[in-house]
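One protein chain is absent from this view; the other protein chains keep their places.
Letters A, B, C and D mark the chains as written, and numbering starts fresh at 1 in each.
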Amino acid sequence: MPESSLVRETVRGAGAAGPESLLDVRDLTVSFRTRQGVVRAVDGLSFSLAPGEVLGIVGESGSGKSVSVMSLLGLIRDPNARVEGQALFRGRDLVAMRDKDLRPLRGREIAMIFQDPMTAMTPVYTVGWQIAEQIRAHDDVSKRVAHERAVELLDEVGIPDPRRRVGDFPHEFSGGMRQRAVIAMALANNPSLLIADEPTTALDVTTQAQILDLMRRLRVEHGSSIILITHDMGVVSDIADQVLVMYAGRAAEQGPKKDVFHRPRHPYTWGLLDSVPRPRAERVRRLPTIPGSPASPLDVAPGCPFAPRCRMRHERCDERPELAGGPAHVDACWLPRDRRQELRREVVEAAVAEGDPGDLTEHGAPLDASTPPAPEQGP
Amino acid sequence: MTSDTSIAVPAGSSARRRRSSAGPWRTALVTLRRDRVAMISLGIFLLVVLACLLAPVYEHSVAHTDAFTSNISGTTIVHGKPSPVLAPSSTGLGLGVTPIGPTWDLHHYFLGADGQGRDVMARLLFGGRNSLLIGGVSALIACGVATVLGVAAGYFGGVLDAVLSRLFDVVWAFPVYLLAISLSVVLLTSGLTVGPVHIEGDSLWLPILIIAVIYVPYVARPLRGQVLSLRGREFIQAGVGNGASDLRILRKDVLPNVMPTVLVFLPLMTALNMLTESALSFLSIGVQPPNASWGTIINDGLGLLYTRPMVTVAPGLMIAVTAVTLNLLGDGVRSALDPKARLRGAA
Amino acid sequence: MQPRRTSLALAGTALVVLAAAACSGGSTPKASGGSSPGASGSSGSSGGTSAPATYQTQHRGGTLHLVAKSAGGTLDPMVNYTLQYWQLYQATYDGLLAFTKRAGQASFTVVPDLAQSMPKVTDGGRTYTFTLRKGIRFSNGAPLTTDDVVASFKRIFTVSSPTAGTFYNGIVGAGACLKKPATCDLSQGVVGDRNAGTVTIHLTNPDPELPYKLAVPHASILPKSAPPKDAGTTPIPTTGPYKFASYDPNRALKLVRNPYFKQWSSDAQPEGYPDEIDETFGLTVESEVTAVENGQADWVFDPPPTDRLNEIGTKYAAQAHVNPLTAVWYLAMNTNLAPFDNLKARQAVNWAVDRNSVVRQYGGQNLAAPVCTMLPPGFPGHVDTCDYTKGGGSTWTAPDVAKARQLVQQSGTAGAKIGVVVTDDEVNKSIGEYVQSMLNSIGYRATLKPISGNIQFTYIQNTKNKVQISLTSWYQDYPAASDFLDVLLSCASFHPGSDSSINISGFCDRSVNAQMEQALRTERTSMSQANALWGKVDQAVMKQAPVAPLITPKLIDFTSKRVGNYQFSKQFYMLVSQLWVK
Amino acid sequence: MAMFIGRRAAAAVFVLFTISVLVFLIFFATPGVDPAARIAGRNADPATLMQVRHEFGLDRPIPIRYGLMMEHLFVQRDLTSFVNRGALVIPQILQAVPVTLSLVAGAAVIWMVLGLLMGTAAAARRGTALDPLMMLLGVVGVSIPVYWLGEVVNLLTQSRWHSGLFSWVPPLGYVGLSQSPGQWALHLLFPWLTLAALYAGIYARIVRGEILEALNEDYVRTARAKGLTERRILIRHALRCSLIPVVSLFGLDFGALVGGSALLTEVVFGLPGVGKLTFDSLQNLDLPVIMGCVMYAAFFVVLANAVVDVLYAALDPRVRRA
Partner (left out) sequence: MRRPERADSDPGEVLLEARDLTKHFPVRGHSLVGGRQVLRAVEGLSLAVRAGETLGVVGESGCGKSTLGRCLVRLTDVTSGTVSFHGRDITRLSRRQLRPVRRDLQLVFQDPYASLNPRRRVGDILSEPMQIHGYGDRRAIARHVQELLEVVGLNASHVDRFPHEFSGGQRQRVGIARALAMNPKVIVADEPVSALDVSIQAQVLNLFLDLQDEFALTYVFIAHDLGVVRHVSSRIVVMYLGEVVETAVTDPLYDRPGHPYTEALLQSAPDVEDEEVAPRERILLTGDVPNPVDKPSGCPFRTRCPYAQELCAREHPPLREVAPGRHVACHFPLVTPTGDVAQHALSAGGSGSAR
C-alpha cells in the first residue's frame, strides 16, 4: 500500500473492520421503490479502503457509483430509498447511524466533492464565507479564525491572491478555481476520507490535469484516503491505488490498479479500456466497442448484468456470478480465469471486424459464436 | 452498410410498459390522471359546471321559477303555507322589505330570494354559467393572444419585440382595476364597434374582452422569455440548419414547446379571471342585470347582507370553491406538463 | 337638491326656482317619510310644531359627528348645488332673505335675514329695496356692508353660479354678465347706498318668485373680498353661527362656532347648539349606519341601505325620523324616438307599471306611496286623478297589464327593442330591473343599462344618446307647481343635443305649453287661480303620457341615541345646528 | 450605469405617456362624461354651460386639452379636481399615500412572515400532512374574492358579533400613525389580515416551490456533505437562495398595491388611501383625479420594476458582478 506511512494517527473503533481499513463496506444495497417496483441502484457492493489509499470507482452512467457513496453519507434524501448492508467507518456502521449522529461525521471525517463546480457552491455567499462555514460547523472557532483559515486553505489549493479572492463570490471564480475552492472546503476540517464524485468531468483537460495534480499532492500532505468516482479510465489510472469497476449497481471487477489495468479480467473492463480512443497511442481503424447501451437500473438482467452486452455470453451467464478470483484482484465473470487475456484479444478482433449485429432491441446481444468459451466452474 | 454495433432499447422497462409510443402529451396525461388531488378537483369542478349547465332544468322543472323576471309581489310556499316572497316589515316603523330567506326546500326558494323576488338558487346556477364562461373564454382569449404576441416577440425579436414589449409594459403598468373600470365605463355605455361588428353594452363579450386584454401581458411576458431561450436551443438551430422557414419552425418546434406552459396557465388564468370578473361586478361594471354572474349576485346580495347574508355568501363560496379546484387542477397540470412554469413573477 | 354622494351640481339638484330643491337624479333614494303616523318616535319629529322654541342653554356644546359617503364638492356657496352642503349652509351663510329655520310647514315661509325686513317692492314688481341689519360681522371680523351685498350679486355671475342664468337672469345687466362674466357690470341692476344701508335690485320683468331665489345659498352674501372664482376647498367667511374650519374632500369637513355671531332673528338664523360639527367622508353607507348604531357617529347623510331599514325601523325605531317629501320618481319616455313617439306605447307603460312593486323596491309603503300625476299629493295644484289604474278611480290601485298589452299591439310597436337607462345604485337599479321585466311582459324586448350616477342624469338629457326610457326623479324646490311642470315639461326646457336639457322626454306640446304660460302669468295675480290652472296642466300632460309617475318618496333621518331636538324643515330638511348632543 | 438609468427612465416615460393618453382618450370617448354640464349644474342656462366649458378649457381641441392637463399636473402641479373643485390633485394623492402605505406595509409584513413560515414549514415537512394542508390553505386564500372576504369580516366584526366577541373593534376608517399609534394599528388590523390572507397563500406556495427546487440543487448537497444541520441548510442555504425570486415578486406586488391595487380592500374598509381615491374618482368620473391616480399608479409599478432590479442585485451577487 503506498503512502501508508503518511496515514494520520487515528483512533480506530473496536469494530469488526480490519485494523488497517478506514472504511469497510459490506454488501451495500441501495434500492428505490418506484412505480415499476423496487429498483436496486446498488446491489451488494463490498469494498474496503485503507487509510491514505485512493480508490477509484469507475463506471458509466447508471452504474450506481455515485449512489453508493452518497448512501454512505446519508445524502440520499429520497423517502423511497432504502439502504442496506454495512459500512464500517472506523468501526462505526454508517448505514445504521441516524442522521443526527451522522452529521458530525460529514465534512469533518468524511468530506465530499461533487462533479459540477459551477453549482456546488451556494451562489449568494462568498467563497470564504462558505469555507468558514464548513470550519465552524465542526470546530468551535471564531469567525476571524475561520476566515484566516479559509485564506490559508485557498492559498494551499493554489488560488492566487487568496486574501483578496476569499471575498469573491463563486461566480467570480473560473471553473477550475471553483473546483479548487470546493476542494479547499472539503479539506477544511482535515477529513480522513475524501469522496470525490467526478471531480474533473466538467473541466477542460488542462484544468483537469491541474486538479488531479492538486489532489495527488494534498493526499500526500493531508494523508486523507480518497474515493474517486469517474467514468474516465485515464483519470483512474492517473491517481488511484485500487480500482472498482461497477456495472449495473454491482462490482464487475476490483483490485489494485496495476492488476485491473494491465491484466483486466472482466469483459466490461476490457470494453472500457479498449473502446476509448487514445491521444498517445497508435490510431486504429475501428474502435472495439461494447454493444448496446449501459444497463438501466430499471431493467437489469437477472443473471450477469453485463450479459446482454457481452460478446462472450453463454448459458452460465443466466446465473449471477459472484466476485471471485482473489485475494486482491477479483471479478464477477463466468469465463475461465486463465484464458482471459486470450479471450480479450478475440473480443477486440471480433468487435472490430464485426459488421452491425443488428438491433439488439430487447436483451439480446448475439454472442460471437466463433469461440464459445468454456464456462468456469463456480466461484 | 452498418454500424458496428447494435443498439439496445434504452430505458428497457419502457418496453414492457407500453405497446405504442408514449408521447410527452400522453405521458403528461398519465401523470395527471395519477394526481389524486388534481383529479378530485377536476371532479368537483366538473360537477359545478354540470350543475350550472343544468340551470334551466332546475329553473323550470324543479323550482318552477323564472330566474330573470322580477317577482316582487309574488308568493311561495313555506312549510306548506303561502308566504310573500318579499315581506314588508310590519313591526316598529314598518320600514323595509325583506326577501324570503333560505327555505332549504329545493322546490321553493332553496336559498331564498333576492331583492327582486327571484330564486337565488336558480340565479346562482345561471350566474355560474356566466362566471365560468367569462372566466374560461377570457382565459382562452388571453392565452391565445398572449401566445401569438409572446411567441412573435420572442422569436422575431428586434423592432417587433421592442414594440410588443413596450405594449405589455403599458398594459402591465396600468393598474388592473383602473384599466378594467376605464374600459368598462366607456364600453358599457356605448358598446363597442369594430368594423361591421357591434357589441352591445350589455353583452357578455365586453367583460370577456376587457379581462382578456388585461391579462395578456401576464401570459405573454413569460412566454416571450421562454421562446427567447427556446430560440437558442439546438433543435431550433437544427431546423434553421435544414433551411426551414420561420413559419415551419414556429409551428413545428416553437409552438409545441410553449403549449405546455400555456396549458398550465389556462386553469389558473380561468380562476384568476373569474375572480376578476366578480371584482368588476362588485364595482358594478361586469355582467349587466338582469343577467347574473356570481359577482353580480354578490353585489346584489351586499344590499341584503345584513338581512339575507346567504345571497352574498353562497356565490362567494361558489367562487372560492371553483377557484380552489381550478388552482389545484392547475397545480396538477403544471407538475404533469411543465414543473418549472411560473405563473407569477413573470417580469 | 339631493342627497347623493357627490353631487356636484349634477346630481343634485335642485333647483328651481324657489325653494326647495328638487332633485333627483339618480341617486339613491332618499327616503322619506314620515307620513305614516307616528312614524318617528323622536322628539322633534317630523312635521313638528312651528312655534319658535326658546334656546335651551343646557344643551349647548359638544361635537356633532356627521358621516357621508363622500364629500359634496366645492365649498363655495355660490357654486355648490348639493343638498348635502345646502343643509350645512343653513347654519353658516345668510342671504338677504331666508326660509324660516323651523320644523314643518313654517319652513316654506320666507323671512328677512340680513335684511331688516321684507323688501319694498315698487315699479310694478320690478324694483326691490332692502335695508341691511346693522352690526353684523363676518366670521373674519369684517362688518357686513352694502358693498358686500353688491359684490356678492356680481360674484354670482363671475363665478358662473349654476343658477346664474335661471334664477338671477332677471336682474338688469345680467344678460351681459352671463355672456362675459369677466366684464360683468351690475351697476344698473344692484345698487347699494352705503349711507342709507340699503340695496336696491332692479329687474327687467316682474318676478313674484324672487324672494325665494334670494333665500337659497346661491344668493348668500359673502365678503367683497371673496375670490372672483370658485373658492373650491377654501372656506369663505360666514355670517351664521358657524364657520368652516377645515375641508378635505377625501377626509372630513369641520365647522366651528363663528365668534362674531350674535343671534338677530331666531326664525332666520337661530343660534346653534353643538360647539363643533364635523362631517366625515369615505365610509360605505352600510358602515355609516353601523357607526350610528354603535354610537360612533350621530347622523348619516346618505339614505340607509334597504337591508338595514327593517333593523332601523324596529331595533332603532327611536332614532329614526321619517318625513314625507314633495318629490316624484318617474319614468321619462322619449317622445321623439320609437317606440315612445307613439302615444299608445307611452300609455301602455303607464297602464302596466305596478307602482306597488316600485314602492317595495324603495323600502315599503311607509317609505313611499304610488302616484299618478307629476304634482305630488299635497302639493299646490295637485288634484287626485288617475288616468291609468285598473278599473278607474281617482287614486292608483293596480296596474292593468292586459290593457297595456293590448295598447302595445294596437300601437304596432310590439317587439321593439328598448333600453332602460338607470343609475347603477342599488334602489334605482332594482327598480330598473323591475321596469325591464315589466316592459318584456307587455311585449317589448327591453335591456337594462345601469350607468354611473354621475353621468346618468346628463346622459339621459342629451338627445344624442338616444335614450328611449329612463328612470329619474324630481324633488321640489319650493311649493309651486311650476317647479315640476314648467321646468320639466315645457318646450323651453328642451335643448336637443345638449347635456343640459331637463325636459328629458323632449315633450313639447303646443297647447299644453300655452296652458303653462297662462298659469305662469296668472301667478302674478293670484296663486290659487294659478294652482288650479296647474292642476289642469298636470292632467293634460298625463293624457299625453310623456312620463310615467311612479312614487313619491319619504326621507329617513337616522340619528344616534344621544341626539335630541330633531327638527325637519320641509325646505332644507333636518336642521343640523339645532341638534342636541348634550 | 448611466446608460441603464437612462434606458429605464425613457421606458418609464414612454409607459406613462401612453397610459395618460389612453386614459384621456377613453375618458373623452365616454358619452355623457363631459363634465361641463355637471359643473354647470342641473338645468343650467346654455350661456352658463358655455361659460363653464370655456373656463375649464373644454372647448379646446383634445390634444390641447391633453397638453393643458399634463402641464397642470406636472409643470404647475396645480391640477384640480372637477368634482371637488379647488381640491388639488397632487396633495390629495400625497395625503392618501400614507394610508395606502400603512395598509400595504402592514399587510406585507404579515403575508411575508406567514408566507415564509408556511412555505418553509411546508417544504421542510414535505410528505407529512402539514404540507398539503398548508398549501390548501394557501389556495383558499388566493381563491376568495378579497372584497367579499372584507364584507364578511365587516359583517361579523362590525355588526353580528360586535356586541360580543368583537366589541373592541373600532369603526371603519383610518387614524393616522402620528395621531395614535395604537388606534392606527387597531383600525388597520382587519384590513391587514384581509389583504394578507390573499397574498400569504400565494407566497407560501411560491416559497415552498422555490425551496423545494433549491433543495435539489447541488449546493444543498454540498452543504449537507459539509455536515451542516438540516435547519441551517434549509434556512441559510435553501431559503436564502429562494428569497431572490420571492423578493423580486414581492417588490412587484408591493409596488402595484401601493400604486392603488389595494383598491378593493380600501373601499370595503373605508380607508382613504390611493385606491379609494382612485375608486371615488372613477365613480365620479373626475378626470383630473383619475389621471393623477393612474399616473401615480403607473409610476409605482414602473418604479417597483426598477427597485426589483436593484433588489435582485442586492440579493443575488451573480447579478451584481464587478
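The definition used in the following text is that a residue touches a chain if its C-beta (ideal position, glycine included) is under 8 Å from a C-beta of that chain, and two chains touch if they have at least 3 such contacts.
Not measured: the values here are computed from a predicted model.
Chemist: Of the listed residues A:116, A:232 or A:319, which contacts the missing chain in the full complex?
Modeler: Result: among the candidates, A:232 touches the missing chain.
Chemist: Which is it among A:78, A:140 or A:282 that touches the chain not included here?
Modeler: Considering the complete complex, A:282 is the one touching the chain left out.
Chemist: Going by the contact rule already stated, which one of A:27, A:101 or A:213 would touch the omitted chain in the full complex?
Modeler: In the complete complex, the chain left out is touched by residue A:213.
Chemist: When the complex is taken as a whole, what residues of subunit B touch the one chain not shown?
Modeler: Subunit B touches the chain not shown through residues 1-11, 14, 20-25, 233-235, 237-245, 248, 252-253, 256-257.
Chemist: Residue by residue, what part of subunit A touches the chain that was omitted?
Modeler: Touching the chain left out of view, subunit A contributes residues 60-61, 160, 174-177, 204-210, 212-213, 217, 231-235, 237-238, 258, 261-262, 271-273, 275-291, 293-294, 309, 352, 356, 359, 361.
The rule we apply is simple: only the chains that are shown with their structure count from here on.
Chemist: Can you check how far apart subunit A and subunit C are, centre to centre, with Cα atoms defining each centre and the answer in Å?
Modeler: Roughly 93 Å, centre to centre.
Chemist: Averaging over Cα atoms per chain, report the distance between subunit B and subunit D in Å.
Modeler: 23
Chemist: Express in whole angstrom the distance between the two chain centres, defined as the mean CA positions of subunit C and subunit D.
Modeler: Whole-Å distance between the two chain centres: 40.
Chemist: Listing for subunit B: what residues touch at least two other chains?
Modeler: Residues 185, 189, 302, 305-306 of subunit B touch two or more partner chains.
Chemist: Mark out which residues of subunit C touch at least two other chains, giving numbers and ranges.
Modeler: Expected reply: 286, 451-452, 455, 459.
Chemist: Please output the residues of subunit B touching subunit C within their complex, sorted ascending.
Modeler: 68-70, 72-73, 86, 88-89, 91-98, 115-116, 185, 188-189, 200-202, 284, 288-290, 302-308
Chemist: Under the stated contact criterion, what part of subunit D meets subunit A in this complex?
Modeler: It is residues 127, 215, 217-219, 221-230, 232, 236-237, 240-241, 244, 315-318, 321-322 of subunit D that touch subunit A.
Chemist: Which bits of subunit D are touching subunit B when the two form their complex?
Modeler: Against subunit B, subunit D makes touches at 11, 14-16, 18-19, 22-23, 26-27, 29-33, 132, 136, 139-140, 142-148, 151-152, 155, 159, 202, 206, 245, 248-249, 252, 256, 259-261, 263-264, 278-279, 282, 285, 290, 293-294, 297-298, 301-302, 305, 308.
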